[in-house]
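Dropping a structure here in structure tokens format, bear with me for questions.
A single protein chain has been removed from this complex, and every other one stays in its place.
Chains: A, B and C, in written order; residue numbering restarts at 1 for each.
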Amino acid sequence: MKNKIKILIAGGDMRQIFCAEKLSRKYDICVVGFDDEYITDRLSPYKNNSGSEKFDCVILPVMPFDEVGNINSPCFSGKLTTAKIYSMLKKNAVVFVGNDDKRIWEKFPETAVVNYMSREELCLKNAIPTAEGAVMTAIRELPVTLNGSSILIVGAGRIGTALTMILKGFGADVTLAVRNGRGVAKSRILGVKSVLTKEMGSDYALVFNTVPELIFDRERLFGFDKNTLFIDLASRPGGIDFDGAAELGRKVIWAQGLPGKTAPVTAGEFVAETVSGILDERSESCE
Amino acid sequence: MKNKIKILIAGGDMRQIFCAEKLSRKYDICVVGFDDEYITDRLSPYKNNSGSEKFDCVILPVMPFDEVGNINSPCFSGKLTTAKIYSMLKKNAVVFVGNDDKRIWEKFPETAVVNYMSREELCLKNAIPTAEGAVMTAIRELPVTLNGSSILIVGAGRIGTALTMILKGFGADVTLAVRNGRGVAKSRILGVKSVLTKEMGSDYALVFNTVPELIFDRERLFGFDKNTLFIDLASRPGGIDFDGAAELGRKVIWAQGLPGKTAPVTAGEFVAETVSGILDERSESCE
Amino acid sequence: MKNKIKILIAGGDMRQIFCAEKLSRKYDICVVGFDDEYITDRLSPYKNNSGSEKFDCVILPVMPFDEVGNINSPCFSGKLTTAKIYSMLKKNAVVFVGNDDKRIWEKFPETAVVNYMSREELCLKNAIPTAEGAVMTAIRELPVTLNGSSILIVGAGRIGTALTMILKGFGADVTLAVRNGRGVAKSRILGVKSVLTKEMGSDYALVFNTVPELIFDRERLFGFDKNTLFIDLASRPGGIDFDGAAELGRKVIWAQGLPGKTAPVTAGEFVAETVSGILDERSESCE
Partner (left out) sequence: MKNKIKILIAGGDMRQIFCAEKLSRKYDICVVGFDDEYITDRLSPYKNNSGSEKFDCVILPVMPFDEVGNINSPCFSGKLTTAKIYSMLKKNAVVFVGNDDKRIWEKFPETAVVNYMSREELCLKNAIPTAEGAVMTAIRELPVTLNGSSILIVGAGRIGTALTMILKGFGADVTLAVRNGRGVAKSRILGVKSVLTKEMGSDYALVFNTVPELIFDRERLFGFDKNTLFIDLASRPGGIDFDGAAELGRKVIWAQGLPGKTAPVTAGEFVAETVSGILDERSESCE
């Protein structure tokens, strides 16, 4: 793979547009699957493919397919078929996607498929817009200030850490619920209190869950005040019994896909940085 | 004024309800000017006056009068006249209001009028929900994360300080625009950079203004990028030339009355704490 | 006072040397009252007066006089008389000193005397090295980490605020002892707990006092654990009954003059910035 790598950005939401903007500083790019109104000024020169040239790689949306198997392109009034995209790629091209949908392998044979969302680096970065979006939701929904409120964060991983940093700035009274002594130690380094998840109490105005396991079953939810707000940031199936919460009248918000919603520019740039890093690695390993 | 002081809470929005809840722990209270649906469970016992007893003081809304001169009572389908309220007060009662409307003196003769909003303590406290509401607005409106963004805060007073504390937690790149060397020194104590207002640059993704003077006139606005978001937190007339901003296509949000909107429970409790503090002072000075 | 102002730095400790270094970027300066070994390379060109020229102002040490009434010059093996310095000044020169010693007026007649230490700006800045020095002392003396320790800071002024900012970063459990509701509100903005001074408890591993009044009398000290460390940062007479503490076996450190000890370069630059600011003001008011 020599310079200058040619990258096709195909379909997706505005994140892909901002991803394309960032990549255009370093690579030859082309954008398809967007109506003109979605193409930003800076990206305008890249919306038409210069001709019959083929691409070294393609970046597909996080969720690559729509319900009929075409490329997911919510900002496009036309239709973007996988066959069309495949025909634009060089042999042995790299296909970047954001999940592990098996159909990719069928529809893009003889390519290298890379799930950019599985990169630790991107997961770390996405913890930031996720935490910011979660905090925005909390300010909007809570009738009290975060300042001075008792807040429980379940999980001291990436998102738990990002939330802790932000909420300390608000002057909130933060407790991290952790699994073991390592979590206790990590909480001390971050400067907040901790409790073992199995021993956690219920006296909190706000609870963020970041652990993708059933932490808050009906019994545990029952112990909380009806004014406590729960925000679940864990990926499916999440950590809260939603049906149980509904029956008990507990307020639960299931907040998903926050990076793209809260900060589409930043989220797009994060994808661009990750793709760029992967291409650098592949290039180095080829030398 | 001997124990147990009798307080009437008359009209206003939900803040007054939460103010009443808090005061009910310490004083004899009664709430008028709210339909039953707005009366919280905890407040229910206090909605009917026990009889012909008269009150030592009354708490009126921040803006006490509606357009026809009755007590402002947006949560009441009836009518709350000043004459009715006046008749419920003891002679020499204390009337608490949230601004300096001259009509108070006419309609409540022979009472002591106290503007609780002029108390430094309440202004300081209200800086917190104001800053939280402003930050929520910024996360919602900006397409990038606060983390890593260049943010200018104009004014190192109460709200500027509260914003600084919060935004540092987000990992934002904060600069305080200050008037003089004292402001520079204060910024250092808070751990952020500073610039003299007259020398400030324009390379910021987000600008919070807290100074009630025309800081951002058309000329200065012109120098900023069109993507910069301005949030004006200063009281009327604010610090931004809105017409100029509109013509130049600069994004400006005029954010007012944030405490009551962002955190009505906390804002109501702050009023209660302030009123309670004033009553303590008056009681001490009478002894 | 026209450009280029001629400034004489006379006597004092290393702070004056670093003050001189900083001022030399903007003014014509000359340094007297230091043996050669104390003169830094950068300052070397300024150690000899170029001739018979007289100075527009002189900067004296914080404590200007030694026990026999000469200029305090601990880094000088010679003798620096006030008469000598006076003879080097223009008529109507400005004399900068760091306290209100009355003898200044006698020994420097027909000059304008300015106490740079009384400037709010410098007091604010000096709160930073004071707090850093106090925290260094605490780490050195306490056998436990600041992280997780209960710490009481008495006073929410300049030094109390600077200490709060630093100690929060350590993950300490900080409480501010304040005088009134305004202090309570300020503590909330800074994101820490507060207690009224008159109601404060005694369960702290570490206490910083910043209030120059007798806060900790024998009775109050008696209530504290014998392992509690007290660090008194208030100016004379301080806020702790030292004799009582000694008899009770309480550990008290009286920490004075920390800026010059902890960070002589920064402390000297702060004096330079303040003097420079004062000269700018005087110059503006003359125009």
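Just a few scattered comments:
The working rule: a contact is a pair of C-beta atoms (placed from the backbone, for glycine too) under 8 Å apart; a residue touches a chain by one contact, two chains touch by 3 or more.
None of these values were measured; they are calculated from a predicted model.
Within the whole complex, touches from the chain that is not shown fall on A, B, C. Shown as candidates are B:Gly171, B:Gly244, B:Pro264 or B:Gly277; the residue that touches the absent chain is B:Gly171.
Of the candidate positions C:Leu146, C:Leu176 or C:Val271, contact with the unshown chain belongs to C:Leu146. When you scan A:Lys6, A:Lys107, A:Lys125 or A:Arg250 for touch with the missing chain, the hit is A:Lys125.
Where subunit A meets the chain that is not shown, the touching residues are 120-122, 124-125, 127-128, 158, 161-162, 165, 180-182, 184-186, 188-191, 273-274, 277. Take subunit B: the residues that touch the chain left off the picture are 147-148, 168-171, 188-192. Residues of subunit C in contact with the chain left out of this view: 18, 128-129, 132-133, 135-136, 139-140, 142-148, 165-171, 262-266.
Keep this in mind: only the chains that are shown with their structure count from here on.
Judged by the touch criterion defined above, the protein chains are all mutually in contact, each touching every other. Each chain gets a centre from the mean of its Cα atoms; for subunit A and subunit C, those two points are 50 Å apart.
The set of subunit C residues that touch two or more partner chains comprises 188-191.
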